[in-house]
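This report refers to the structure that appears directly beneath it.
The full complex has more chains than appear here; those shown keep their coordinates.
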Amino acid sequence: MHEFMAELYPICRSITGDGLRETLRRIGKKIPLEITEVPSGTKVFDWTVPREWNIRDAYIKDETGRRIVDFQKSNLHVVNYSVPVKATMTLEDLKPHLHSLPEHPDWIPYRTSYYAENWGFCLAQRQLETMREGMYEVCIDSTLRDGSMSYGEYFIKGREDSEFLFSCHTCHPSLCNDNLSGIALATFLAEHLSRLELRYSYRFLFLPGTVGSIAWLSRNEGNARRIKHGLVVACVGDSGLFTYKKSRRSNAEIDRAVMHILSHNSDSYKILEFSPYGYDERQYCSPGFNLPVGSLTRSPNQSYPQYHTSGDNLDFVRAGDLAESLRMYLKVVELIENNRTYLNLNPKCEPQLGRRGLYGSLGGRAEARLNELAVLWVLNLSDGSAGLLDIAERSGMDFASIQKAASALVAHNLLRETEQRVLNSRP
Amino acid sequence: MHEFMAELYPICRSITGDGLRETLRRIGKKIPLEITEVPSGTKVFDWTVPREWNIRDAYIKDETGRRIVDFQKSNLHVVNYSVPVKATMTLEDLKPHLHSLPEHPDWIPYRTSYYAENWGFCLAQRQLETMREGMYEVCIDSTLRDGSMSYGEYFIKGREDSEFLFSCHTCHPSLCNDNLSGIALATFLAEHLSRLELRYSYRFLFLPGTVGSIAWLSRNEGNARRIKHGLVVACVGDSGLFTYKKSRRSNAEIDRAVMHILSHNSDSYKILEFSPYGYDERQYCSPGFNLPVGSLTRSPNQSYPQYHTSGDNLDFVRAGDLAESLRMYLKVVELIENNRTYLNLNPKCEPQLGRRGLYGSLGGRAEARLNELAVLWVLNLSDGSAGLLDIAERSGMDFASIQKAASALVAHNLLRETEQRVLNSRP
């Protein structure tokens, strides 16, 4: 995944344009991505797809003709969506167009101006401080013209029509954790799942933030209704604690699944309540959709100093952390795939497990007891009102143990799968 | 308010009689009070309005003829509702009729005997200790005759018939926090609200404790059903922490409103669960009414040493504390008045706030972010199932910010008021 990030790192992405298209093309070399182009001016709910932005070059030259700020060195140097400019001006006139971070003097900030026509340059505070009075030649060789906004989509059909959505934003230029890490993880996760036989159908969306997800929802209201679980994939490559931001529903199956996996696989992690600020969960969780979509990250947006600066680079994201994030996502998928509800076929008193070899004969003592207990919990709670995640939660046991016990019981005809029903008398 | 308290302080109030009447008359000079006289002997639910008590003078004279205990100096000296007495007796015979506070030797206790015919004097322990053997002349020049019990009522009609009740007891003689402070606050609150255009109708009751509220409820069962919110106003002038005692319902709108206001406007405060002991909330919250009436006080009854003693005087209550209490009451009223439910008219994805000037352009950065977040919360939760207080509670934001955001969204046709409905799918 880290290599793939490195490959995508230099490309100048935005919410439209050729950088975004090139990114989708490279993802498409790993998984069969379907690309949609939504023309500029298209109404998507309350929004309008903006004109397409492309950029070839940009710089500030000092009086000696030297490029002191150069887009070729870092695409963060230009305010994303800057309108074209070609002028010579005093430092005083230029300064309102220059952005830096006094508190992090070595980093270039990331700035955008998608919906207000403007232009500007971003640079390190230390560099800004070296700029002397004098005339500067500024050039932004960009275009802002009718075109289209691109997004990519990969759908894996499972046995059920219900979908598990993974969505990541692909609009940030040379920034790694936010969100080349999410792009890489989603790509590798999709590639992995495509080789499995799956219960749920899986949909992976690679789209520009906000207007991209709004466009997708606007064009897929029917599909959206099939989304039973979803995660926004972002900021998954730093070394911070795992952080789960709940869906608006707050106790959806995806919320409980992720919290269960984190609690059994991580010594320390954070749970955040839903808030309507963040990434595209804002749109998926808008009241007209209210989809069960949460977000599983490491350090979430705005919580680390490198966020939206050139400090969020290929060194900030480590291959090992990325891999650990992918493993956690896979565990969540595995839980959701296997969270079924069973019916105890021998509900009156315990069945005699001993004569079936399900009791006291499962190997080492400590492990055996654990497994026996899982068997007893599954039998005790499988009255049709509780799924395996419910059982794992109530017993305090790991989902994998519970699932293993259920499988053994099914094999011995003591359990069969059923639809979950809510019992009035449920304890 | 403190001046008004000082004006009312010398009057000898009781649950009936001219002191109570005079108090109501003076309140009536500030707000148009309707006075009701309920004749002695009237049945009010399980109770009977007692005979009317009046007192002109009372004293204990020693053998030299000197008034050593004198009603003219403090009306607390006489056990309230003492029957007339005129006698000369030994100290031994007198002592069972003398009440003092050994643990607070300088304070005169406050004692009553409304429903058992009795008489007595209250005095400081230090004074009691100076009384030598000998004969004492005791005189209580009181009357206990058929008459009536008075209470005052002020009703402000709002747009809705639903009522917000403020009730305070007016039966205590020269005691300030309990409850001249409540009388003063309720009077000034009523006077202030009378000048506003209001959503709810407001009812202010000034009545003798227990039998007064029972009489009012007995004569106003229909009105009582219109009470949607209510507060018993008492002990609002000392410097103790704000204390809210919940209504019997425990999570009524008034309960949540007061707790929200306290949590956002006070560093430290106390919440007490409902209990059937205290002031007139006992009657409003009796099971046959179960009205949503709580009580917002500073130090509640029985929790401060000056309670029901001459130590609860004009020095114990400070003008600044009274004013702070009034401000807190006003904030509660403001919240309740504005706790409406709205419907997001653009529920599918977020509306584009930027082009409406609702995003990123609301002044200073920190404040702007706060307001944007309020705007996003209101949009996200306004599906008809949540009112503004629900939104304030879930977001953790101050009600005023949420309300301001809602107003801005209404102005931009992104929101309209609606009836609150409970959604099955509500998270």
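Before moving on, here are some points about what is shown:
As written, the chains take the letters A and B, and residue 1 is the first residue of each chain.
One rule holds in what follows: a residue touches a chain if its C-beta (ideal position, glycine included) is under 8 Å from a C-beta of that chain, and two chains touch if they have at least 3 such contacts.
Predicted model only: the values in this text are computed from it and were never measured.
Whole-complex tally (this structure file, single sequence, 2 chains shown): 3 copies.
Operating definition for what follows: only the chains that are shown with their structure count from here on.
The residues of subunit B lying in touch with subunit A in their complex are 344, 346-352, 354-355, 373, 376-377, 379-383, 395, 425, 427. Touching subunit B in their complex are the following residues of subunit A: 44-48, 115-116, 210, 213-214, 217-218, 221, 248-251, 275-277, 282-283, 285-290.
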